[in-house]
Every structure is written in structure tokens, then in C-alpha cells.
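Apart from one protein chain that is not included, each protein chain of the complex appears where it belongs.
Labels A and B are assigned to the chains in the order they are written; within every chain, residues are numbered from 1.
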Amino acid sequence: MLETSNTESTLIEREQKLAADLKSRFDDVLEITIKPKRIKIKVKLEKLLDTANYINNNLGFDHSTSVSGVDYPNSKEFEVVYHLSTYGREDIRDIVIALSTRISRDEPKTQSLISIWPSVEYSERETFEMFGIIFVGHPKLEKLLLPEDWNDIPPLRKDFKPPGR
Amino acid sequence: MSKLSLSVGPQHPGSGHMRIILTLSGDYIIEAIPDPGYVHRGEEKLAEYRTYIQNIPHLERPVLLDATGAIFPYILAVEDLMNIIVPERAQFIRVIMAELNRIISHLYYMAIYGIFMGHSTMFMWPVGDREVFIDLANNIAGQRVSYAFLVPGGVRNDMPEIVKERAEKACNYFEKHLIEYERIFMNNPLFEKRTKGVGILSKQDAIRLGVVGPTLRASGVKSDVRKDDTYSVYDQLDFEIPVSNACDSWSRAWIHMEEMRQSMSIIRQCLKRIPAGPVKLNLKQIKVPPGESFSRVEAARGTLSYYLISDGGKVPYRVRIMTPSFRNLITIPNIMKGVMLADMPPTYWGIDYWPVEADR
Partner (left out) sequence: MVGGASPNIFVGKLKDILQYSINEPLNYLVNWGRLYALWPVHLETACCSVEWGAVSGPRYDIERWGMLAAFGSLRQCDVLVILGTVNRKMAPRVRMIYDQMPEPKYVIAMGACAVSGGLYFDSYSVLQGVDKIIPVDIYLSGCPPRPEQLIEALIMLQNKIRISKIS
């Protein structure tokens, strides 16, 4: 499915070219949303590693800006979003691709992308401790920012109520 | 030679709270593992319980030195979702505040560099000159350090007329003083001996690890969000990006100095070009429609980005903050290898790591 927002086609020409390139290679990409300078791609969990490899090697996005987790308790899912950017290709330096996948909330496990982008090391560790999502293949999945004796549920989940509220 | 494990503990005389666990062989470091989290305050969780306007003071606090750079991407993300256009005069005032904050932050960096090297003049002069620019920011925004000046739709108040001549005086004074800085601090033989060739981060490593800010530009990559992914009125202004190929601590300090020069040139251009007009849209309420937005800005230390998800309610659904210090944390194991223990503090401060910003 390819959806575009209502902007002039010249403004989003490069983004549409990149999206078409990806779509031709992987035909079971779930959804692509395009805004000026921002592309969002949703894939299934099994295809995450292949899509990431393609975006790194062929499209030239050589580092990851951030890794975020989002909690959707109504649909019982977590969403893991990788934001990617490039230093090598100077013509598309302003474009940011958001690569995301949905995983189940009761057994949150996903593939770590540290073998493709080494810059995700600390962000994946933080997402693990804040949501409880396990990244298979990460060399050191431990607490980073929370106190060592934290024994409550991961704090950024929606069912954790802050003290005093 | 036997190995020694040393914990450079959370409380430091000059920097914030951060622990580095070193493994030493004799006098040289062979491994360095960072341990952040001693100033973690839970900003991302708190942002989900306050309205969009109530979020502004506490989202500035991670980098209070550079408050405008810290809140700018949040405001850009909210305005992107609301689809509003900010008046031109407000955009120029925002750029003036952002560049003033960049100068203030870089002067603090130089001051603490002086403390880590034991050079107390290098502490006193920048802190004294910093007061000149803090006074300017005080005249525009009404506060010394914690402004809460940027709002969705513009800025809170108009800039008084007297700022133009005071800014001109301040820039003239500081440009002369900057030449002295270069002579006394940068070209000092002791400073050069301790920082040239120390803490090397190669260009391939810098790209592979996704490093940002002056640390990236000191490794030979000419990248700055103000030119690459331009925002606000930076495309109408004329400035350069200093880059160095030396990849060591000395060039990181030199790039901070050159950026201050460029910032003063930007402030002068803004004061010449600023048009008359309103400074904010008179919005009755901040109503943000559902959607997602990713925005990034060049703060003093590097690229600061926000990922904002809204579900149409009064409070944001998810606010993800990615600060430059957290992204540069990954360089610590790399640049510390082979450095002598006595050179560890300047090398650590050279990457401009601010612990509160990394922990949020």
C-alpha cells in the first residue's frame, strides 16, 4: 500500500523514488507514508533484518538517529521505531526514514539491528529497560539509566502510574 | 604488567555525575566502560502527564545552558502537527536566542576545560565573558538561564529596541577578546602538548557510530543540521561550518572557538534583517491533531531530535527525546584506548559530554 499526503509532487519526488525502490524489492512491506523529508515504513517482524540490510547497503543510510518504543495497550502491541539518516550520501542528507515493526505485548521479543548499525547499542538498551522489550542478539542487555535495585514494571509502559498522581 | 580496575566515580570536581570504569595497564588505559544514569529524572514519562504548554519549562531543564536549543525541536514538532506558520519576526528572534545560547554554552565548555587542565585563567576569562551574553539574553527573554521563551506560534514577548546597540557592543568586545583567547589558550605549548594527538576518533568510526556535533566535525565530516536539514530562517543567512581533519582533542576545542565567531556573524545579520510585525499568533488554545512528527535542530553540542506522537488529546501520547550527549556516549570506549590516565579528564570533556542531557 502506498499512501501520499496532499503536497505538490515536486516537493516529495526524491522520497517517492526511494519508496518505489524499496517497494520493488520487498513486496510485503506493510505500509509506506510519505511527508516532505520524512518517510515511514512499517514491516513485519520476519522481514525486519532484510529490509534494514537493504536500506543500509543499497540506499546508503549509514547510521541510526534513535530507537524508540511506543506502547499501544488497546491493541496489545508494542511498536519499535528506528530513525535512520545518512552522512555519506550528500544529496539526501535531509531525509529521515522511520523503520518500524509491531510486536506482541505479552511476549515482546525482536531482532537487534546492532550488526547493521553499531550506533543503536545504547538506545536499544534503554528501550529494553524502559519497556521490557528483548532485543535478540544484543551483546549486553542490562540496565543503563534506572537504579540497580529497580523491581517494579518497566516505567514507560502505560500501566505504570507515577507516584503522586 | 598487571591490570588494575579503577572506577572514576560518580562525583567529580568539575563535571556532572557519570561513572567510567577503567582498566589500566601501568599508566595507560586499555578499556573504558561508561556507566550513566546518576541524574536520570524520567523526563519522557513526565511529559505524558502535562499539557503541551506545561511541558515547556521541564523539557528545557536537561540542557539548561542551551535552553533554546533544547526546546526548539519540541516547538517545531508541535507546530508541524498543528500546521501553522510562525510570523517572520518571531523566527528571527528565535534564531538570535539560539545563537546566543550557543555562545554561552561554548564559553562554559572552555571554562571547564581550563579546570580539567589546571589552568585557572582559562576558567575565569570565559566565565566573565559569558556574563556579557547572559545579560543580552536577559534583556530579550527576561531571565538569566531558564527562559521558557519559545511557545508554539512564536515567542512570548517582543524584543526591546535597546538590544540592537547592546548586541553590537557585545559582539565588538568579544571579537577582539577571541583573538586573545586564540593566542593565550589555543596556541599555549602546554595545552597543545596535552591535547594534540590525544583521543583520536577516525572518520570511518565517526560515521559508523553516528556521532554528532563538534566531535563529528573534528573528524572530517562536514555536516551541520542548520545546512543539511534547514529549519526556521537559516536558509536566508550566510555562515560557514568549521571542519578539521585532525580528529583529536585540540581540534575539538578549536572548532568550538570558530563556531562562536560564526554565531556572532549570524547575530549581526539577524539584527540587520529583522522585519517589524507581530511576534506570536494569538491562538486561543493549543489543539494538536493526531499524528506523528520527527524534528531535529543543531543545539550547541550537536543534533537534538524529538519524536512526538499525538492522539488528539490534551497531553502528548509519546515524547522521545534524543540528545547529542547520549549519541556521543558511544565514543568513550573508542577514544580512551591508549590514553594516559592523567590525560583522561581533558579527553572526556573534549567530546562535550553533559551528563544531565544524556540521562534526561
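Throughout what follows, a contact is a pair of C-beta atoms (placed from the backbone, for glycine too) under 8 Å apart; a residue touches a chain by one contact, two chains touch by 3 or more.
Source: prediction; values computed, not measured.
Contacts of the undrawn chain with the visible chains, over the full complex, involve A, B.
Of the residues in chain B, those that touch the hidden partner chain are 9-17, 37-42, 45-46, 49, 57-58, 61, 64-65, 108, 111-112, 115, 123-124, 127-128, 130-131, 134, 144-146, 356.
In the full complex, chain A touches the omitted chain through residues 146-148, 152, 155, 160, 162-165.
Throughout what follows, only the chains that are shown with their structure count from here on.
Rounded to a whole number, the gap between the C-alpha centres of chain A and chain B is 25 angstrom. Remark: chain A residues 37-38, 40, 62-66, 68, 70-71, 81, 83, 87-88, 93-94, 96, 98, 117-119, 121-123, 130, 143-147, 155-156, 160, 162, 165 touch chain B in the complex. Within the complex formed with chain A, the chain B residues making contact are 36-37, 40, 42, 44-46, 49, 207-210, 216, 221, 223, 228-230, 292, 294, 296, 303, 305, 307, 309, 317-318, 320, 322, 326-327, 329-330, 359.
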